[in-house]
Structures are given as structure tokens and as C-alpha cells.
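All protein chains but one are shown in place.
Now for chain A:
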Amino acid sequence: MAKTTAEHHGFPWKHLIGFVLSIVLTLFALWVALYTDLSVTWILIIIFGFAILQAALQLLMFMHVTENSTSSNLTSRVQIGNILFAAFVAIVIVIGSVWVLTAGHAKHDKHDEPKTENHGGSHDSEEHGSH
């Protein structure tokens, strides 16, 4: 049960570096978002970049993504299935949400948009009632 499966190789440098880098990346993203004068688009691009970097970092440093199984091929098949399913879910969440919340009449949920041709259409107010 509680058998020590992983042997300890001295100090866990890998984890410490990963941990510190994660915090640094988060603080940096916060700084970019709050204290720079970049346009919203650029801020989004930069913090998305940091997010992807951090995800990769965590997969490498904490999540054993490079670990190879020598004893059975079940473990590596489970790993691959796991990663593929994770990618599938992540894509569904991100692209799905963007699509659902911006397609068709859902557009008018963006309150920041100036009143352009999307708004004030005759059937638009009708749709509002269904919220």
C-alpha cells in the first residue's frame, strides 16, 4: 500500500524550479495585465502565451509527461489516452465556449460593444426576454 514507489534522489530541484517559475510567470502575467499600456489584444496574446508556457512547464516538471514505462505498455497507453482526452476537453471548453457565446444572437451578451448594426434589430429585444 504505502510502499515507497519513487526513490528519492536527494533534493527535489525539478519541483522547486517548476514551482518558482510558475509563480514568476503568474506574477508577470498579472503585471502585464494591470500595469502596462498595451492594447487589450496584445495583453490577451501575451498572457495566453504565458498560460501555455506554464501548462507545458507543469506537465514537464510535475506531471511526469516524459516518464516512460518499461514494465508494461498499459501505463504508456493510459498516458497517451489521458493526454489526448485532456487535449480534447481543453479544446471543447475553450473553442466551444467562444463559439457558443459569440455565435448568432448570443453576441449581444458583450456589453462592451458599441451599439452597432448587431443591436437594435427588431427581433433583438424579443430575444432579450428569454434570458
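We take it that a residue touches a chain if its C-beta (ideal position, glycine included) is under 8 Å from a C-beta of that chain, and two chains touch if they have at least 3 such contacts; residues count from 1.
Methods note: contacts and distances are computed from a predicted model.
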Which of "Simple sugar transport system ATP-binding protein", "Peptide ABC transporter", "SufD family Fe-S cluster assembly protein" or "Quinol oxidase subunit 1" matches, in UniProt, the chain that is not displayed: "Quinol oxidase subunit 1"
Listed residues A:51, A:65 or A:86, member touching the removed chain: A:86
Selected residue (touches chain absent from view) among A:38, A:80 or A:101: A:101
Residue ranges of chain A at the interface with the undisplayed chain: 1-4, 74, 78, 85-86, 88-89, 92-93, 96-97, 99-101, 103-106, 109-112, 127, 130-131
